[in-house]
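Below is one structure, written out as structure tokens; comments come after it.
Below is a slice of the complex: some chains, not all, each in place.
Going by the order they are written in, the chains are A and B; count residues from 1 in each one.
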Amino acid sequence: METDLPEAQPQDDSAPATALSDRYAHLRRATEALVAPLSDADATLQSMEDASPAKWHLAHTTWFWETFLLRDHAPGYRLFNEEWPFLFNSYYEAEGERINRFARGLLSRPTLDEIREWRAHVDAAMEPMLCDPAHADMIELGIAHEQQHQELLLTDIKHALFHNPMGPAMWEASSAEVAEVSELEWHSHPGGIAMVGHNGGGFAFDNEGPLHRVLLEPFALASRLTTNAEWAEFIADGGYSNAAHWLSDGWAWVKSEAITAPLYWDDQGRQFTHAGWQARDPNAPVTHISYYEADAFATWAGARLPTEFEWEVVAQSHDAGAGNQFDGNGGTVMPIGGGDLFGDCWQFTRSAYLPYPRFKTAAGAVGEYNGKFMSGQFVLRGASCATARGHSRASYRNFFYPHQRWQFTGLRLAKDI
Amino acid sequence: METDLPEAQPQDDSAPATALSDRYAHLRRATEALVAPLSDADATLQSMEDASPAKWHLAHTTWFWETFLLRDHAPGYRLFNEEWPFLFNSYYEAEGERINRFARGLLSRPTLDEIREWRAHVDAAMEPMLCDPAHADMIELGIAHEQQHQELLLTDIKHALFHNPMGPAMWEASSAEVAEVSELEWHSHPGGIAMVGHNGGGFAFDNEGPLHRVLLEPFALASRLTTNAEWAEFIADGGYSNAAHWLSDGWAWVKSEAITAPLYWDDQGRQFTHAGWQARDPNAPVTHISYYEADAFATWAGARLPTEFEWEVVAQSHDAGAGNQFDGNGGTVMPIGGGDLFGDCWQFTRSAYLPYPRFKTAAGAVGEYNGKFMSGQFVLRGASCATARGHSRASYRNFFYPHQRWQFTGLRLAKDI
């Protein structure tokens, strides 16, 4: 049963040239730019248990720096406010009791301005630490953590504003043009044994490693994302009313939630965006779909979703920094197509979110980061228009429950060959 | 079975001397004063389905004037905003579709300032109508309606701020001293046939009439409200853990909600107030209790709750404008005792909220005002420290479900003699 396997080869993933302190400054400014169009009241809204207020994201990311860098490593640092850690811890059990998740939307105090003061206070205290190599790893984690919350802030506030019948806009509609849609092509891959996971060069989350070998069967991956026009065909063909296309849990979800279209679609050809209600472009990639919907569409289309490793081996030769990703300009947070493997929307895989061989969680609160979510969720790969450019990688694993769809989620078909 | 009954005699309830326009101006200013200490975010909070955001109360009361006075009767009036009626209608089915009740807390827009502009716009348009006798009745209703919402605004924002672990205060703690507690005395009434209900002089809600005869058995009413100290005795005696004191539904509620004390009490002798967490004064009347609790306490005390008519016949000789009521100064919204029949807190009666003989609902949306709530609720009488002085009357009927306790609710014992 034994056979010769290739050795793991480090990917070319050299450390970023930009200094940590510059990246930190850019990061923090970008987060704050996201809430510039929001009032204190906007920033307090929580529209569902899965989402958090914009203000909470501002505060929680600051809590992270204050707790894991300043409190633990900056001699003489005093907490900006003794009560706030209780309010803005999220899921770190090791850090003690937390506010009930759904009560976040009741935190009108502290105000948005008070949170901004906290941010400034923490940024000043962080200054000397940013150049200290002893903290570089934790700072990288903090940057990645805050980038994740930038994306959640964008998707959470979109969900909250959507519930206002007036359909308020945060930004002007993007002037970015949706790309012309090319004929769908299938890019073949011969399968075989491949290395996947992060190679250890540069930052990665714990769940991306260890680097390890996987065995793939031959497959083909679609040359582009599925579009709104293709999704409209699925609907027109009765896709939401034919149990044969659906997973059993998906069908139950469609029935109980009366699902008939992606989230944010109305029946007048529009979709809700950060710029309010806008006409749907048939050429744009479809987004805000659940795993159940992605799987049903793929079944209907006579194809399937890729596995996370099929996607990754293809992505290893692509530029993770290309494509329609978030550069700090909220107004362009819309899928526009074009075919890059990264950008526009996260792509569902048929892989459950599980640990890699020899995966170990780190000790302490930071060890709760990813491992404890390894049940019941599916892996998404790529990056979305709301993902900070530079945040994602070929080995990056995003994950959500199969019914969730408030993220920019879409699909790229695969098939056996 | 027939017998001679006394004729209905008009009570001495002459129309108020103050001009409607002055009363309107005072009313509107008082409502706005309530939100002066609140941020836009505070004013957007909705902590439960029973409660509404402060901003919503500001807007809904304005919607009432705009809809039933300006839209219907002011020639040429144009709605300030075409979309807002949908947002700020409350329960008037005849006025068309409404926003889902629990989505009120997601209305960060319009902003508090925009609502204030709407108020100013409506106030200006109302000006000429205030002196027109043709509208006097509807204006009286609008004043009473907005006074009710002042009280709800006060109790709703208290509930919302209570959910912030930091216990924020809207106002400084009141300097009003709690009165010394007198020995409880029993004031006897011989019973007999009495007239109850509103006599038609001055404004009253539809549910207070028609004026009619009732037959009372002899009874006695306590000389004052039940106090925090007496409630503490009930707790110390195991009041919350002995099923024998409780109605069946009340016992189920105590168990399922793990109730062990009035709302807003903590186990360190404090209670939550508009001035944040404050020490409980044992001499102050107990408040924020449910009907179930009031009934259980009365049973434990070997007494009972009065009926609404027992309370009313006693109250007919009291000054409804005396006592600790709301004069527009939020900082004093706290029960302080003293023995007046009106003020401090609403008093539970054992009477279900039902129509009086020959009660008829009015036609149209205004007819939905009170009649449609006549199932499942209990009547409370008196007035609370959050009730606008001048709003209540001997015939006034407040009503809530037996589990609700976020209003200033308390009790005055009664007994058979």
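The rule is simple: a contact is a pair of C-beta atoms (placed from the backbone, for glycine too) under 8 Å apart; a residue touches a chain by one contact, two chains touch by 3 or more.
Quick caveat, the model's predicted, so the values are computed rather than measured.
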### Query
In this structure file, how many copies does the full complex comprise, given 2 in place?
4
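Convention: only the chains that are shown with their structure count from here on.
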### Task
Working from the CA atoms, figure out how many degrees subunit A turns to land on subunit B, in steps of 5.
180
### Message
How many angstrom lie between the centres of subunit A and subunit B, each centre taken as the mean Cα position?
### Response
48
### Message
List the residues on subunit B that touch subunit A in their complex, please.
### Response
39-45, 47, 83, 86-87, 99, 103, 105-112, 160-161, 163-166, 168
